[in-house]
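All protein chains of the complex are present and in place, except for one that has been dropped.
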Amino acid sequence: MFFRNRLLLVISTLVSLLGLTTKPIFSQPTLKIGGIPDQYPEKLNRLYGLLSTELGEALNVSVRYVPVTNYPATVTAFRTGSIDLVWFGGLTGVQARMQRKGARIIAQRDIDAKFHSVFIANKSSNIPVIKNINELNVLKGRRFTFGSESSTSGRLMPQYYIQEAGLKISDFNGGMPGFSGSHDATIALVQSGSFEAGALNEQVWKDNLKTGRINYSRVKSIWRTPPYADYHWLAQPDLDTRFGKGFTKRLQSALLGMNNNSKSQAKILKLFGAKKFIPAKVTQYNEIERIGRQIGKIR
Amino acid sequence: MSIILELKNIYIEGNHRHRLKKINLSINAGDKVALLGSSGAGKSTLISVANGTLTPNRGIVALNGESLKLISGRKRQCVATLWQDLRLIEQLNVIQNINAGALGRHNYFWALANLLGDLEKDRCLECMNASGLNKEFLRTPVNQLSGGQRQRVALARMLRQEAELILADEPFSNLDPKLVNLMLRMLLVKNEYSSIYVPETILMSLHRPDLLKHFTRVIGIIKGEIVIDQTSKGLEPSDLEWLYNEE
Partner (left out) sequence: MALQRRMIRLRIATPLLTIIPGLALIPVCIGLIKGIHIGGIYIIFDFIKASISPSLETEVIVNSLKGIQVTISIAILSWLISTIIGVILGFATSNIFWSTFSGVSWIAIILRRLLSILRSIHELVWGLILQSLLGLNPLVAIIAIIIPYSALVSRVISDQLDALNHDALKALRNIGSGPLSALTTATTPQIFPVMTSYGGYRFECALRGATLLGVFGMGGIGTELQLTLQSLQFREMWTSLWILGATMLAAEKSIKYLRLHNHSIKQNKKGINLAYIFIVALLSICLKWILETKSDLFSSINLHQIDLPTIEGLNIALNSLNWLSLINSTLITTFLAAGIAIGTPPLLIMLMPSKRCLEIQSFFWAILRLIPPPLTALLLMMSTSPSIFVAAFALGLHNIGIMGRLLKESVESQKDNIFNAIHTVGAGERVSWLYGRLSAQSSSYLAYSAYRTDVLLRETSVVGVVGGVGLGWQLQESLSSFAWSEVYLIIFVFTILTMLGEAFNEQSRKIWLRSEDKQSSKFSVQT
């Protein structure tokens, strides 16, 4: 009875033809890059898109950006080999290295060796500017948000300093802090008044100031933390096996060699908010690991 | 004469007394056996033991010399039962139910095919014809048929099975006279039904003394024990009275 209706048959055939067209599939080994989703997806898409093209040319392989939706998934993706080269924060980098033995630290930005977080507050909350760490307890009883739970600049270090000042995170309004998920979201939420104050990545804050996304009448920065080591590039231990001997070294040179002379590289560095990439050492992250264990994010 | 079914020393326990006691019975090929007794005497129980539905507490049931318990499913195919509640599959149609009678002879894929379409239509039509069921009902779901029509489907299924022995538990109750006649002619009177093989051996429980003349043998049960086992010719009306009044 179904096929007696010819019109139905024709339509069905047309519709099922949809299923027959296919895309060509990549068959050569692809270098998959990615990073923790600490900013809005459009920004990340642009940033990693440009970087993929640049690295692809420099290394003569096909490079693809693999987006991930949250911090822990990025660590898992690194562990399972779903992504080859990842831009991690301090904490997630430590977690990733613990789960994937032999992972290689490739590079960091010039600003990452001594990185800072900023605390921001909504102007109508009347939270004063903080001059030293002990004054952090003005945040008691306030609605406060971090970035992602696994963020170094958006949660780990701010929480560490808060606890050093004698405050507990259960002292916030509601007994808990909020978790916005990304630095951009923290700005939006504090600016709108959903939260009275928050902590985020200083570079993202400065970047948003420059691009005019910040409404001065609504939000201001109230404190800058002491320095710590943060973002860096982490690569899979087996890249040389898959892409040829010396590949990891070439990758490192490509990153370290980026400068403002080339137009494309200048764009990338600008999006990263840095002047160049520099080498990074494992020992830089010892303090991060210690604090991570103390707070419970590393077991 | 070969013995088709043999019940040896069967005991079935009940709540207060035995439902069947010391049953010894041999059914030979060609026997037409009538099973008589008052209600609750144990007729249905005996039929259930004979077709393997009930396992006796003591004693052996042998089919063609082999113990019923040990027999493979396929060999059971030679015993057909006409159940009182018919036991048709309500959601299936007539031809599927008739074919179900032949499941013992075929494999699983045949069984699947039966669920999906018409299988061996001609054979089924023959069985339907023999049962007096109009062929327009071939694809009618059984739950849409009347009581009499369902009875005919059960009959057709039995014919389809091509068994050696028929067991029937009061098959004539609740039937219109026309259907009773048809069943009588088919089961008990020697008849040529074109290509359909009608089993010649039958064990039937019934409450119709007027039909006894069609049977070769009569078995009477009182309180679970066989008290009469003889040819139907030699049966006196007084024997019947005693059978039904003894309590």
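For reference, chains read A and B in written order, and residue numbers begin at 1 within each chain.
Just so we're on the same page, a contact is a pair of C-beta atoms (placed from the backbone, for glycine too) under 8 Å apart; a residue touches a chain by one contact, two chains touch by 3 or more.
Computed from a predicted structure; not experimentally measured.
Residue in contact with the omitted chain (choice from A:G56, A:P72 or A:G273): A:P72. Of the candidate positions A:K101, A:K131, A:K263 or A:R299, contact with the hidden chain is made by A:R299.
Summary of contacts with the chain left out: across B:K75, B:R185, B:H207 or B:K223, the touching residue is B:K75. For the chain left out of this panel, the touching residue among A:S52, A:Q108, A:S150 or A:Q203 is A:S150. Seen across the whole complex, the unshown chain contacts chain A at 2, 5, 8, 11-12, 15-23, 25-26, 40-42, 66, 68-73, 75-77, 79-83, 95, 99, 122, 143, 149-150, 173-174, 176, 178-182, 184-185, 188-189, 192-194, 296-299.
Mapped onto chain B, contacts with the missing chain fall at residues 51-53, 73-81, 83, 85, 87-92, 96, 100-101, 103-108, 110-112, 114-115, 161, 163.
As a convention for this text, only the chains that are shown with their structure count from here on.
One finds 80 Å separating the Cα centroids of chain A and chain B.
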